[in-house]
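The structure under discussion appears below in the form of structure tokens.
Omission of a single protein chain aside, the complex is shown with its protein chains in their original locations.
Residue numbering begins at 1 within each chain, and the chains themselves are lettered A, B and C in the order written.
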Amino acid sequence: MNRQKCEVLSAKRWGVYHSITLVAPEIAEEARPGQFVQVAMPPGRDFLLRRPFSIHQASRTGGWAGTLEIAFTAVGPGTEWLTTVEAHDSLDVVGPLGRPFPLPRAPTNCLLIGGGYGAAPLYFLGQDLRAKGSRVDMIVGAKTQERVFKPVEAKRLSVSVSTTTEDGSLGERGNVTDVLPGMMARCESKVVYACGPNGMLRAVAEYCSEQGIPSQVAVEELMACGMGVCWTCVVPVVHRDGRGWSYERSCYEGPVFSGARVWWEKWLGGRSTPVQTPPEGFRLEEMTAEGVGTWPPG
Amino acid sequence: MNRQKCEVLSAKRWGVYHSITLVAPEIAEEARPGQFVQVAMPPGRDFLLRRPFSIHQASRTGGWAGTLEIAFTAVGPGTEWLTTVEAHDSLDVVGPLGRPFPLPRAPTNCLLIGGGYGAAPLYFLGQDLRAKGSRVDMIVGAKTQERVFKPVEAKRLSVSVSTTTEDGSLGERGNVTDVLPGMMARCESKVVYACGPNGMLRAVAEYCSEQGIPSQVAVEELMACGMGVCWTCVVPVVHRDGRGWSYERSCYEGPVFSGARVWWEKWLGGRSTPVQTPPEGFRLEEMTAEGVGTWPPG
Amino acid sequence: MAARVSLRTNLAGIQLPTPVLAASGTFGSGRELAGMVDLREVGGIVTKSVTPRPVKGMPTPRMAETPSGMLNAIGLQNPGVEAFVEKDGPFIEQAGVPVIVSIAGRSVQEFAEVAVMVSKIRGVVGIEANISCPNVERRGEVFARDPVAAADVLSTVTRMTHLPVLAKLTADVTDIVEVAQAVVRAGAHGLSLINTLLGMAIDVDAFRPRLGGVTGGLSGPAIRAVAVRCVYEVSQALPDVPIIGIGGVVDARSAVEFLLAGATAVAVGTANYFDPHATVEIARGIGEFLAAKGMSTPEDLRGRLVTPSRPQEPVYLGG
Partner (left out) sequence: MAARVSLRTNLAGIQLPTPVLAASGTFGSGRELAGMVDLREVGGIVTKSVTPRPVKGMPTPRMAETPSGMLNAIGLQNPGVEAFVEKDGPFIEQAGVPVIVSIAGRSVQEFAEVAVMVSKIRGVVGIEANISCPNVERRGEVFARDPVAAADVLSTVTRMTHLPVLAKLTADVTDIVEVAQAVVRAGAHGLSLINTLLGMAIDVDAFRPRLGGVTGGLSGPAIRAVAVRCVYEVSQALPDVPIIGIGGVVDARSAVEFLLAGATAVAVGTANYFDPHATVEIARGIGEFLAAKGMSTPEDLRGRLVTPSRPQEPVYLGG
């Protein structure tokens, strides 16, 4: 966890998405896929809190070494303001924050599922997975065509890509879960990673649990601090022994949780099924053994 | 009193001063020297209230007809923001507000005294006075040379000008009150108009009262509304019969008050002299007869 | 199919064209603004509080801006009820907008005096008793902070007038529901919630309070969450009592918060200062909001708040 005044290297826009690349050597150095940063808002506004953004790219080596990219859509005053940021401006950034996606110990077939801007961290993840020899397939979904996040790059990264839009303007009409069973079968996926709207994560996680496939999902809950000290961002998570649950901090124990251990009904409402024990085939130890490094710190 | 979305025609800067010229036909049409406008701040800030600015110029005829100019220095978040306003931006302005400087019924010798940005409304006043045949002399004072407001224009407008700065960087070293007796004698001034820091106004008003010369001063007090409804902006003013006083609204009964009727001690503190009856030679009726039009409305 | 929206509102028997009033002390009696704001579009005006005799008010500075709000210490400056009846009476009669007169006093007797006088003004549709005043008969203790003193004022005022009477309460109490119940039992026809919160700001360079009155009233969006909570608490306890929600209303969405919390109408205070058309624009915005939701009157919003079933045991809510 570092705090840096970061110079904006570039601010770009494609469709509804904006992206900002920052000079942030200390943060980029430590960043792992699935982690996020907290960006400070300007003074004098009537809103105070930092805004959280997934790390879309962090370059540790090469020409872009020491840079960090976030991608976002404008939905409220904070993100509206971010759209006005320009190259050479300075942003106050804290990061990298949270538990990253755990990487499989040995190469395997990984299915990456992104909804809307939720796809942002998956490219960073996909690169790491491929570098370690895993096979990467992707499902990229969104409401409409212009909200599909970087479909071309998805193609470049993955063995196969399935795209869905709710209105059918690109790829299949429907939700990522409509194509999930087919993709999982075709790609012989052994692990699912997902990021996107919480409802989508739930559907993905529940399907994976049924299939006995481990899923790792990056959730979103309202965050005041992002650093583990305020306890606003919690998600109800079932204990490993399946015999109880606690509210865990999505900024600290998360944002990446095992999809099988999130108690979705408690969190998002809807039908109230009893607390589930982790499904058979759940291999958390294996999953967390590598790539997580010193996480959680201390 | 009107409220208009006004296009910014130009935003200029000279020294520490900024000026904004607005397309504001309805306000400009009604505006009289000494009145002010209330400028709305942008949404989403942690400060809400409009900021008051004297009308520096209002062009009712000619090439600039329908425009209004304000001049200001950046002292806090509101004025800082105003320095970022550019041509073609739009400002939400309410005006003209308050009681203007009353003009003498018949042409006479007028001494105009401005301190800092307080000189801003005096050029507008001077033009009106000259147009009605009065003689205009000016004292323009400020802390330092770069804070002397438009000394060249003062020369153009007046028969004689005296400039003072506290550090002596331009004109006489000292305060406007140091040169006031000399100027008043030399120019045979019959009326004094003043705008500037409240302490300066007090000194001017008290000297004028001693000399039996009427003074009209434009005061400044913290304003929440500027439209006469909140009663935050009051100044203690002695009744005409000299037998009592009330808090009068500087945005409504003021900002221009007869210097002899402001109870300075009560307002600004310091030695507590008894309430003074208006000095001999106080000719309020005469002063208010012309130029004030329908003021106060209703 | 868009529903036909009507903003007309019945507040304790007072007919209002819209549920958006101007709060006491922030719109005068409408006279100053009449040239700029079309008063027929304003839901109602609650006048600046009037006392039996003229009040000079507090020394300056009388206001200080604070984050998303402001402090004021006017000290109830007003010309006294006689001058009010004389100067504002004729205006009110023909203003074309429902006018509720806010009255204040330093004893129950003073409230009674003013109530009688202002009830004679034609065009006045109601009285708001501003009981956030110090009670000189009880060592300056504010009426609204004592259920008994508050009830005393309301039982007297309601007997002195044929008009509906609203009690304006303060949130600076341990239990606002207790005060609300007391004044309603005493005869109040409705409640105005809330007055400003008692606050203070200091000029750290001058080593002085930023207000001449040392402490003052905090208003604006900064206090909205407290005001919404008060309206919610009181309307849960007294669901049949009409409430004007007040505190940080600046746009249609903030107004709807109060209606959902249980208010029948809202009053706009501080926002009038920076947006003199706020009452008009907010009413329009509420109309659009209702239309978008397929609702037809502001009344449709009352009681529509969906709250999770609360746990049985008391829970800590402070952090």
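In the analysis below, contacts are C-beta pairs under 8 Å (C-beta built on N, C-alpha and C of every residue); 3 or more make two chains touch, one makes a residue touch a chain.
As the structure is a computational prediction, the values presented were derived from the model and not from experiment.
Peer 1: Identify the residue among A:Pro25, A:Gly199, A:Gly228 or A:Gly242 that touches the chain left out of the display.
Peer 2: Going through A:Pro25, A:Gly199, A:Gly228 or A:Gly242 one by one, A:Gly228 is the residue touching the chain not shown.
Peer 1: For the chain left off this view, which of C:Leu16, C:Leu39 or C:Leu71 is in contact with it?
Peer 2: C:Leu71
Peer 1: Which of C:Val5, C:Ala151 or C:Ala261 sits in contact with the chain that's absent?
Peer 2: Among C:Val5, C:Ala151 or C:Ala261, only C:Ala261 touches the chain that is not shown.
Peer 1: Of the listed residues C:Phe27, C:Phe84 or C:Tyr232, which contacts the missing chain in the full complex?
Peer 2: C:Tyr232
Peer 1: Given the full complex, what residues of chain A touch the hidden partner chain?
Peer 2: So the residues of chain A touching the missing chain come out as 1-3, 40-41, 46-50, 94, 221-235, 246-247, 252, 266-267, 297-298.
Peer 1: Would you write out the residues of chain C that touch the absent chain, in ascending order?
Peer 2: So the residues of chain C touching the unseen chain are 24-25, 49, 55, 58-59, 66-69, 71-76, 104, 106, 130, 132-136, 139-140, 145-146, 170, 172-175, 195-202, 204, 206-209, 212-226, 228-229, 232, 248, 253, 256-257, 260-261, 289, 304-308, 310, 313-319.
Keep this in mind: only the chains that are shown with their structure count from here on.
Peer 1: Can you tell me which chain lies farthest from chain B, using the average of the Cα atoms as each chain's centre?
Peer 2: A
Peer 1: Rounded to the nearest whole Å, what is the centre-to-centre distance of chain A and chain C, using the mean of the C-alpha atoms as each centre?
Peer 2: 47
Peer 1: Touching two or more other chains, which residues of chain C qualify?
Peer 2: In chain C, 67-68, 221 touch at least two other chains.
Peer 1: Can you list the residues of chain A that touch 2 or more other chains?
Peer 2: 46
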